[in-house]
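One chain of protein is taken out of this complex; the other chains stay put.
Order of writing sets the chain letters: A, B and C. Residues in each chain are counted from 1.
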Amino acid sequence: MWFTSDNAGPAAPQVIEAVAKANESYTGSYGADPIMDRVRDRIREIFEAPEAAVYLVATGTAANSLALACLVEPWQTVYCHRNAHIEEDECAAPEFYTGGAKLTLLDGAHAKIDPDSLQQAIDFTARAGVHNVQKGALSITNATENGAVYSLEELRALTSIARSADIPVHLDGARFTNALVAMGCTPAEMTWKSGVDAVSFGGTKNGLIGVEAVILFDPKRAWEFELRRKRGGHLFSKHRYLSAQMEAYLTDDLWRDLAGKANAQAAKLSAGIMALPNAELNHPTDANIVFASWPRSGHKNAQEVGAQYYFWPFDQSLEGPDDELLSARLVCNWATTDADIDTFLGLIAP
Amino acid sequence: MWFTSDNAGPAAPQVIEAVAKANESYTGSYGADPIMDRVRDRIREIFEAPEAAVYLVATGTAANSLALACLVEPWQTVYCHRNAHIEEDECAAPEFYTGGAKLTLLDGAHAKIDPDSLQQAIDFTARAGVHNVQKGALSITNATENGAVYSLEELRALTSIARSADIPVHLDGARFTNALVAMGCTPAEMTWKSGVDAVSFGGTKNGLIGVEAVILFDPKRAWEFELRRKRGGHLFSKHRYLSAQMEAYLTDDLWRDLAGKANAQAAKLSAGIMALPNAELNHPTDANIVFASWPRSGHKNAQEVGAQYYFWPFDQSLEGPDDELLSARLVCNWATTDADIDTFLGLIAP
Amino acid sequence: MWFTSDNAGPAAPQVIEAVAKANESYTGSYGADPIMDRVRDRIREIFEAPEAAVYLVATGTAANSLALACLVEPWQTVYCHRNAHIEEDECAAPEFYTGGAKLTLLDGAHAKIDPDSLQQAIDFTARAGVHNVQKGALSITNATENGAVYSLEELRALTSIARSADIPVHLDGARFTNALVAMGCTPAEMTWKSGVDAVSFGGTKNGLIGVEAVILFDPKRAWEFELRRKRGGHLFSKHRYLSAQMEAYLTDDLWRDLAGKANAQAAKLSAGIMALPNAELNHPTDANIVFASWPRSGHKNAQEVGAQYYFWPFDQSLEGPDDELLSARLVCNWATTDADIDTFLGLIAP
Partner (left out) sequence: MWFTSDNAGPAAPQVIEAVAKANESYTGSYGADPIMDRVRDRIREIFEAPEAAVYLVATGTAANSLALACLVEPWQTVYCHRNAHIEEDECAAPEFYTGGAKLTLLDGAHAKIDPDSLQQAIDFTARAGVHNVQKGALSITNATENGAVYSLEELRALTSIARSADIPVHLDGARFTNALVAMGCTPAEMTWKSGVDAVSFGGTKNGLIGVEAVILFDPKRAWEFELRRKRGGHLFSKHRYLSAQMEAYLTDDLWRDLAGKANAQAAKLSAGIMALPNAELNHPTDANIVFASWPRSGHKNAQEVGAQYYFWPFDQSLEGPDDELLSARLVCNWATTDADIDTFLGLIAP
């Protein structure tokens, strides 16, 4: 049982097949492959954005950092939640790619940004004159690092503040499709129709080997993005193998199916834990991640037989009273089976 | 017939199979996969370097830039040939990753660095005091951008100058194995036994989907490399798919076989062109690239039927006298067939 | 009456005279002037640090950023108070000079860092592995932005945490001498004897035209500092005019006298305000800055006749009920006269 992360499981078989198929014969390099032409068209169609600039990179950190670097200047700040991946898990890659911009950390439950926190931070920056960083961009993560999903209303409450402040909006969609499936809206509604300017449209956490699309709805910085991508070492010479993954992903609704499965299994796992005595849910299970607490004894049982997951926060210990609650993060992915869940629930049950 | 680049052809079937095989089940992320443990051991064995730090990234630009960033400070300079990939083809990625270091451009035939040019440049920098950049590192490309291969003697003439100046040496080995096969020496002789401190050990141009190893023979900057890789967005969450490619590459001498084939086909193509009347070789065909000139009429014939290759330099035209010589770059790869070559020679022959 | 900042008043006459005197004849450039030799010796003597590296720059932002850049790597973080000058008033200069390091913001009353806040932040960073920034350095401001002064005990509580975490300590001493005079200790006690590794020893706010010394008690990064200074455009060709200012400053205790006067006037102003009905002190007046509140009517009177000072926070208004308290920052400097204070107190009194 692996619940450590969505990146611990296998890629979808269709993706592997697509890579193998792309291996036939010769083709253009650096994105000049016909598969990429189809991918670009398909993403524009899915997002109802015929003018959008669409690029592929291989990691989420690259997608986020390159997109942000196109949105902010080195003397500006990116407003984000204090638990955002760009703050906590990218080793200052945004600072590196932007040339030294700041991140201004916002509060809010379940790693969702609280609108008041955003408004206050923007107001503060606006007063700063030449002596401090200037307002730059808003970065929202959906689904959040705590597995919560913004409603369209919540999303728009934030983007409308950004619009009023005249700053662009980036969406970290490392778990874009998990959120999309949970929201039951269209990709366009989840993005540009709600005021989002640039998206990291993740695939890696949802069944790909390693591909994220960056979508810039306003293509005016497209060429800048290409140069930044190249300069960052993220332009693949054998680009076709990225294209092929993304094409398979977007074919026959594979992307939605994979995310739907992951979300469903998380819901099942979450409900199973909540049915146990003395268990608590720490964040809503909106997408494919469960944050829950249960007694130490259950953790002992599970870890003894090798169940893989993280304490969350990390600094908890198996040493201590059996009935003390310990908190964990459990991530489901498209390949999580009912058996995985049932076995796990059996282990942690008192 | 595609002779545009070594990245236009397919990956080796064994590599695709290895990726598919790596897709089974769950494993650790971010390099904590058992395949990477085997790859690290294997590379240390091949290079006779049991202490070396070994990391994988997906592009040559990432490998070069990250390695150089570990070798030089922002106020230093990298000595390299003026046609080096790091100067001409990476959109200032070394400047980006090093935090603004310079590249000092050296001369030399066939994109091999002339030792006198290196010595003069180092001497000049040594005089500079605080007002100019300081001597940083030497970066050698082998095989060179012109398809030439340094002999061990030539290599050591350069590294001994670097040693005297107390600066480290980086080897851009995008075509490492093509050079190795041509040199007939061991990987250790081609690197640390000849004074090389860090290697970009390329696989992408020689049959992989997209993997380059960075090898630091002195592991003292290993952790720095890991942080720079993460911060650059080059640490793969599903790292196993990089590991798997490299493992396949190093199994049963696949890497040497692929490079050997590419070199052999280039030699055959080169000899075939030289057998034509009015043809000229512009650089020695030491590895898998042919730089040659032949009359415009031959170019017309070839391009009319869709032969893919680049004029070198680019600014030549099919318009003009039939008998004027035009220069081209023709790159062979492991998949280049005898038929490709024979057909091509037939087209360009008068 | 100008209470806007310590930089609004004149330089000490002795400083102007020294600059004029330095103008005679020819001398070496770029710090090779004999005055600098004397300044270096004098600072080493004053700080009881015969090995210290000593450099002059012209602005506090340069001093702080260059010092921090020598202490942290781009993938590390600087722990500082959330109201620190390096966070709020330098337009991300530390991020620029460090190559994209982070600032981790700490809490604490009167802009003094709370030791628990520091310890928690370090603990959090220590857990981060390769995915987040690493612990880098601690930066303490003394006197603080709120005009408070750390006791030696308070200072050492912080530096001992830094020592335990094996990170260096920077002291932003823009108002070093104001703090020194208030603490009644020696410069050595205030710095290296209390675990400080690098100091921005400010002069500009205390009667100079524009000079700050950077003192590195461990000279191992001296050459790096020199290169960073040059590369930042902060190495003055006609360096003698910086040297001359600092020499005058350190002659006949001028530095202490100036700070002593500024502190005394602030104490007087603070006491005068507190003697008014309905006035409140917002931070202790330990050095030369008064943070106080009094009724709007008093602000109206003062501002009507052109008294210069800032509302703190800025977003307060003269519009509103007369008896509502409004908060202000009032900065005294060496030239603040008793008449300035008496006039001001007369204006704001009910």
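By our rule, a residue touches a chain if its C-beta (ideal position, glycine included) is under 8 Å from a C-beta of that chain, and two chains touch if they have at least 3 such contacts.
Computed from a prediction, not measured in an experiment: that's the story for all the values here.
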Item checked: Neighbouring shown chains of the undisplayed chain, as defined at the top -> A, B, C
Next item on the list: Looking beyond the chains shown, say which of A:Trp2, A:Tyr26, A:Phe47 or A:Trp75 touches the absent one.
Entry: A:Trp75
Check: Out of C:Gly233, C:Pro277 or C:Pro321, which touches the unshown chain?
Finding: C:Gly233
Next item on the list: Can you work out which residue in C:Thr4, C:Ser160 or C:Asn301 touches the chain that's missing from view?
Entry: C:Thr4
Next item on the list: Write the list of chain C residues that the hidden chain touches.
Entry: 2, 4-5, 7-11, 13, 16, 19-20, 23-29, 57-63, 65-66, 90-93, 96-97, 204-205, 209-210, 227, 230-238, 241, 308
Check: Going by the touch rule given at the top, which residues of chain A touch the chain that is not shown?
Finding: 30, 73-75, 99, 130-131, 134, 224, 226-228, 230-231, 235
Next item on the list: By the contact definition given up top, give the residues of chain B that touch the hidden chain.
Entry: 74-75, 77, 88-92, 95-96, 98-103, 105, 123, 127-128, 130-133, 314-315
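Just so it is clear, only the chains that are shown with their structure count from here on.
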Check: Where the centres are mean C-alpha positions, what is the separation of chain B from chain C, in Å?
Finding: 51
Next item on the list: Compute the distance, rounded to whole Å, between the mean C-alpha positions of chain A and chain B.
Entry: 34
Checklist line | Whole-Å separation of chain centres (CA-atom averages), chain A against chain C | finding: 42
Next item on the list: Would you pick out the residues of chain A that each touch at least 2 other chains?
Entry: 90-92, 96
